[in-house]
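Right, one structure below, let's go through it.
Here the complex is missing one protein chain, while the rest keep their positions.
Here is subunit A:
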Amino acid sequence: MSEDDPRARAARQFIEALPHCRALGMRVDRAGEGVAVLSMPWAEQLVGDPRTGVIHGGAVSALMDTCGGAAVLCHPDAPAMTATIDLRIDYMRAAKPRSRVTATATCFHVTRSAAFVRAEASDEDGLVAVANGAFTVGP
């Protein structure tokens, strides 16, 4: 992210201050022009299957939802605030245990009332999940 873009900087500060994002150790790797890249480390507390150490799908959902919101906030036509209207996530495979998960979300269209986002999540071996969502624009 170019730190001279005030909107991108605001998006990063906003996301990294959210209590749940801090609890998950989420980091904004890049944000600007409607594209956000967020990542989250593997952690024992995120495990959904103790036998394999695979993280729970819900943790991937939390990362994708946050990344989608960040993509909306850093879009040039974006509002100062947004909320998820709906999100659909397709889980292609289990995330690799002990691997960092990185999500990339693109806000590809914004109207006066809705913003549309696609997102992908990958671990070090490749694609794990994809998502599509709609977000609110304005209060």
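The rule is short, and it goes like this: a contact is a pair of C-beta atoms (placed from the backbone, for glycine too) under 8 Å apart; a residue touches a chain by one contact, two chains touch by 3 or more; residues count from 1.
The rule we apply is simple: contacts and distances are computed from a predicted model.
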If you had to name the missing chain as UniProt does, which of "Transport permease protein", "Response regulator receiver domain-containing protein", "Acyl-CoA thioesterase-like N-terminal HotDog domain-containing protein" or "ABC transporter ATP-binding protein" would it be? "Acyl-CoA thioesterase-like N-terminal HotDog domain-containing protein"
Tell me which residue among A:Ala8, A:Ala31 or A:Ile55 touches the hidden chain in the full complex. A:Ile55
Go through subunit A and note every residue touching the omitted chain. 17-23, 44-51, 55-59, 61-66, 69, 83-91, 94
